[in-house]
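Here the complex is missing a single protein chain, while all its other protein chains stay put.
Here the chain labels run A, B and C in written order, and each chain numbers its own residues starting at 1.
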Amino acid sequence: MSESSKDPQTAILLVSCPDQPGIVAAVSAFLFENQGNIVDVDQHVDSEYGVFLMRVEWETSGFAVSRDEISKAIAPLAERFSMDWSLYFSDVVPRVALFVTRDNHCLYDLLSRHESGELRMEVPLIVSNREDLRPAAERFGIPFHHFPITQENKSDQEGLEIELLNEHRVDLVVLARYMQILSPKMTEAFPNRIINIHHSFLPAFPGAKPYHSAHRRGVKLVGATSHYVTEDLDEGPIIFQGVTPVSHSDSVTDFVRKGRALEQSVLSRAVWLHLKRRTLVHGNRTVVFG
Amino acid sequence: MSESSKDPQTAILLVSCPDQPGIVAAVSAFLFENQGNIVDVDQHVDSEYGVFLMRVEWETSGFAVSRDEISKAIAPLAERFSMDWSLYFSDVVPRVALFVTRDNHCLYDLLSRHESGELRMEVPLIVSNREDLRPAAERFGIPFHHFPITQENKSDQEGLEIELLNEHRVDLVVLARYMQILSPKMTEAFPNRIINIHHSFLPAFPGAKPYHSAHRRGVKLVGATSHYVTEDLDEGPIIFQGVTPVSHSDSVTDFVRKGRALEQSVLSRAVWLHLKRRTLVHGNRTVVFG
Amino acid sequence: MSESSKDPQTAILLVSCPDQPGIVAAVSAFLFENQGNIVDVDQHVDSEYGVFLMRVEWETSGFAVSRDEISKAIAPLAERFSMDWSLYFSDVVPRVALFVTRDNHCLYDLLSRHESGELRMEVPLIVSNREDLRPAAERFGIPFHHFPITQENKSDQEGLEIELLNEHRVDLVVLARYMQILSPKMTEAFPNRIINIHHSFLPAFPGAKPYHSAHRRGVKLVGATSHYVTEDLDEGPIIFQGVTPVSHSDSVTDFVRKGRALEQSVLSRAVWLHLKRRTLVHGNRTVVFG
Partner (left out) sequence: MSESSKDPQTAILLVSCPDQPGIVAAVSAFLFENQGNIVDVDQHVDSEYGVFLMRVEWETSGFAVSRDEISKAIAPLAERFSMDWSLYFSDVVPRVALFVTRDNHCLYDLLSRHESGELRMEVPLIVSNREDLRPAAERFGIPFHHFPITQENKSDQEGLEIELLNEHRVDLVVLARYMQILSPKMTEAFPNRIINIHHSFLPAFPGAKPYHSAHRRGVKLVGATSHYVTEDLDEGPIIFQGVTPVSHSDSVTDFVRKGRALEQSVLSRAVWLHLKRRTLVHGNRTVVFG
C-alpha cells in the first residue's frame, strides 16, 4: 500500500521570477479567492540575483478552477510578475528510467522504495552499458536495455537511448551508479531531468575513482552528492549531500563499503525530492523546499 | 563589527491560530498594501491539532504604518483569525541572563559569540549557585551574582533571583550548564523564556549524570539537547539536538570531553534561534523556522 | 566478484579474560614463534570491570600450526590467563537467517550487499510471521517460511523455528524489521547471535511505534539502533547507532521515510561487523573492533 494513497490530490505550482513586492500576496489571494486550500507554501528570495522562488501546493478537491483551466487562470499572474512557472498534479505519476552499470545497491534501493510506495513513480525500463545487472532487473520484472558504449558509438547509442526514453514518455532519468559520462546530446534532451549520484563530497574528488583519491589524500570523512546533470561533468546543481566517518584503518575497499549506504540514501532522497516537485533549479544551485 | 550591522531593520510577527483558509493571503495583503517589503515568510500547519503557525519578517523602512501603530493595525486581522501573536523589532536587543555552575565551556562560547556580534543580545548579569566561574565573568566585565542554593532556601533564593532579573529587565534566561533544578516559581515567571542545555539526546538519559548512564548502557553516540524549560524537568519543548560518535574505548571522561563541543554548539544555536525570533512553542513542541 | 576474494585466508581469535600484564606479549609471541603474520590486532581494557578483550587476526598461510591444531595450541595460553575465547576462519562462510514482517527495505539492503559480496554469508532461508514479503524472497530465490504468530501459539511456533534454524545450521539470525518480540526460548537458543534493528536511538523510545513517540515528543533527530537481542526487549548490547535530522515540518510518515535509510545502513553495518568477527559482547556492552 502506498504511503501516499490517503493523501489528498493536490496541485503544485513552482515559480521563479524577478523579486518584487506583492508576489506572495497575489498568489495566495488567487488561491483563496478560488477556494484553494493551501497544503504547503514555501518561498525563497535569492537576494544576490534578485530572484524570487516559490512552491505552493493546494488541494484540487474544492478548488473553484477546473484542472484544465488552471494554467489559463494563472496566466495573468504569471505575466504580471514575469514568472517562469510549472504546474504539476500529485496524481500524475512520473515515469522514471534507471541507468546502471555494475553496482547494484542504488538500483535495489530505488526499487525497494518504489515497491514500498515511498517513491511514487513508474519505472518502465532500466538502461545499462553492461549486462551485469540484467538479472537484477529481471527479478523486478522491469525491461532491461543494454547499450554498449564505446568512444566511437557513444553519440549514436545515446541517440537511440533518447528515442527509447521518449517512446516510453520518460520524465526523469536517474543515473544509479551509471559509469559513463553523458554527452551534451543527452543532457540537452533532459534539462534538469537527469539526476546523478557521485561518490564524493563534491566539489572534492570529481571525476573517476573518487574513493581512491580520497584514500590517497587521507580524509577523515567520505561523502556522496546527488545533483542534476549538466554539460559540465560533476558541476551540476547539487540536490543533497551526505558524509560518513572513515579512519586511517579503512582501506579503499572499506571506503567503498561505507560509501554505499551513503550513496543510496543520498540518491533516493534526491529522487524523492524531485518526484515531490520540491526542487527548483536556479542558476547552478538547487533550491530544495525540504 | 557586528555581522548584523548592515542588515536592514525589520519587524517580525509570530502568529499561531486555528487553521483556516485565507490567513497567508490576508497577512501578505496587509503587508503589501502598506508597502511592507517581506524579507522572510515561513508557515507551518500542524494538521494533527489544526493549528496554523507563521513567522513573517519585513523591513520597517518604507513601511506605511509607523512603528507605534503596527499593533493597532494588526488587531483586526488578529481578531478575524483568533490569532495569538507577538511582534518584535530587530533593533530592540534582548537582555539575557546566563546561569552557570561550574563548567565553563557553554559560558565562554556564548560570550565569544556575543563579542563577535553573532548573538545580538545584552548580558547584564551572570547568576550562579557557586563561586567557581566568578573569575570567568570578571574577565568579561559582567556582574556575577552568587546565590547558594540548598533544599531549604531554594524558594527564597529563586524569589530574589526573579527580583534581580526583573530589575535588569531580562527577557531570556539561559541555563548554560546550571546544575540546579528550577522550581515552578521560576519557570512560571519566564514561560518559554528559559533555555536549558541537557547533556544527552533527550528523551534518553534525563536527569542527573547522563554521560554516566550513557556509558553504562554502551551507546555508540552521545547527544545534547537544548530546550525550553517547563515545570517538568527535561520534558520541555526541544529546540535543537546534536550527537557525536563514541566507542567502547571512550571512558566517561571521554564522553564528557566529546560532549562539550556538542553542548556548546547546540545551546548557542538555540539561543541564536530564539534571539532571531525563529522559534514558536506550540503544545510541547517547538516550531523552528530555521 | 566478491570484494573479499583476493583477501588472504585468515584466522581470527577473540579473547576476553581478567586483565593482567603480559597477555599481549604472550599472544603475540605465540603467533610470532609460529610464523603467524598478524593482519590486525586490537585490544581493549575495561578498567571498570578489570576485563581484557582482544581480537587478533593472522594469515593461515605460512602459519606453523595446522588449522586443526590451533585450538589445542592455544589451550595453554588460554588456561594461563583464564581466557574465554573463540576461533574463526575467514573462509568459513556464516549461515544467516533473515526474519522479516512487512517492511522490505532492510531485507533488500542485506540481499543487495550479499549479492555484491560485501556481506560474506549464506542465506539459506527467510522467516516471517506474515506473507507480505514472500514475493521479495522469491525474487532472490531464497526459501521463505511463514510462521504466523499469535499469543497462544508463539512458544510452539518458535520451537519449530528453532528446529528449522538448526536443521539449516544457522549461525546468525538477523531481525530485519521483524515485528514480533522473541520469547526467551529463542534468545537462549542463539545467545549473542541474534541481531535486531530498532527504529529509534535507544534507550529513547523503546517498544512499539517509536516514530510516533518521537514525533509526539518533538525531537529534532530520529535514530536507529542495531543490537544483540537478549531477554529484555530493546535492552541488549548495542552494536551501532545512527541519527538523521528531522524538523517540525516532518510528519510521522516523513519520520518513517527518513528513518528507512538509517535503519538499513545501521543494520547492515552491524551484520558486517558480526560476520567479520569484529564484535565482542561483554556484560551488556558490545566492544566493536571497527
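Throughout what follows, contacts are C-beta pairs under 8 Å (C-beta built on N, C-alpha and C of every residue); 3 or more make two chains touch, one makes a residue touch a chain.
Model, not experiment: these values are computed from the prediction.
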>> Using the touch definition given at the top, which of the shown chains does the missing chain touch?
In response: A, B, C
>> Using the document's definition of touch, tell me which of C:Q9, C:Q35 or C:S86 contacts the absent chain.
In response: C:Q35
> Looking at the whole complex, which of B:N104, B:Q157, B:T225 or B:T286 touches the chain that is not displayed?
Replying inline: B:N104
> Where the complex has a chain not shown, which of A:R67, A:H146, A:R169 or A:R285 is the residue touching it?
Replying inline: A:R285
> Contacts of chain C with the missing chain: which residues?
Replying inline: 21-22, 24-25, 28-29, 31-32, 35-41, 43, 45, 245
> Contacts of chain B with the missing chain: which residues?
Replying inline: 3, 103-105, 108-109, 111-113, 115-116, 118, 136, 139-140, 253, 256-257, 260-262, 264-265, 268-269, 272
>> Give me the chain A residues in contact with the hidden chain, please.
In response: 44, 46-47, 201-205, 217-221, 223, 237-243, 247-249, 251, 284-288, 290
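The rule is simple: only the chains that are shown with their structure count from here on.
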> Expressed in ° and rounded to a multiple of 5, what is the rotation angle of the C-alpha superposition of chain A on chain C?
Replying inline: 180
>> Averaging over Cα atoms per chain, report the distance between chain A and chain B in Å.
In response: 36
> In chain B, which residues are in touch with two or more of the other chains?
Replying inline: none
